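One protein chain omitted, others in place.
Up next, chain A:
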């Protein structure tokens, strides 16, 4: 269960930046948003209160809307300027490490997530956290690569993998420690259709609670609950079909009338 309690993120405004303007009033469903605006600050995410218990939650929104920050609040990569974020009762600020043990995070750029020179070593590194003997760690790592159909790439240089293979490997590394929750920040944005389908199917089949930030509206439509974030606010929170429709309206509206700075 993921809880946001008036979680708000603001940063010091660079010189010359204009304050964020509130978007037009919209259906906000179960998520409540209370706007604040302090001078000298740029709000990345307005204070948001929402409780996510559904197994599949998707978050959609324009670039720069705040959805990546929303995702990073969950595993404590970004700490709220005010308010709280809790995962299964653990606070992201007070129990950051415990939260990160429970929350796996997948970035859109797979390349930067892969730390070791070969896939087998990378998955083995993830497994170092679980106190296993060296032989057991190696066996478990091979098992995991097997599960993701990456066995034939176990000793190949990570540098030589395709984008899709890298993302699959990143997923394998993150799921190796069996987190309770998985947060994916646009994992398929850089992938072609074939890999996008493969990754989305994989995500759909997971046991974990999944929060999927995505531009892929078809993938979002498969979720149990969809949040639409626009300009630092959650502007829609509800069933996938209506959320996607609302989002499309929002984007076409903004395309026709370019937003003011």
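Structure notes:
Going forward, a residue touches a chain if its C-beta (ideal position, glycine included) is under 8 Å from a C-beta of that chain, and two chains touch if they have at least 3 such contacts; residues count from 1.
Everything that follows uses one rule, which is that contacts and distances are computed from a predicted model.
Missing chain, UniProt name from the options "Succinate dehydrogenase", "2-oxoglutarate ferredoxin oxidoreductase subunit alpha", "NusG domain II-containing protein" or "Biotin transport system permease protein": "Biotin transport system permease protein".
Residue A:116 is the one among A:42, A:62 or A:116 that touches the chain not shown. Per the touch definition above, the residue from A:55, A:129, A:147 or A:248 contacting the chain not shown is A:129. One chain is missing from the display, and on chain A it is touched by residues 72, 75, 77, 97, 100-101, 104-105, 107, 109, 111-118, 121, 124-126, 128-129, 131, 133-134, 155, 157-159, 173-174, 177.
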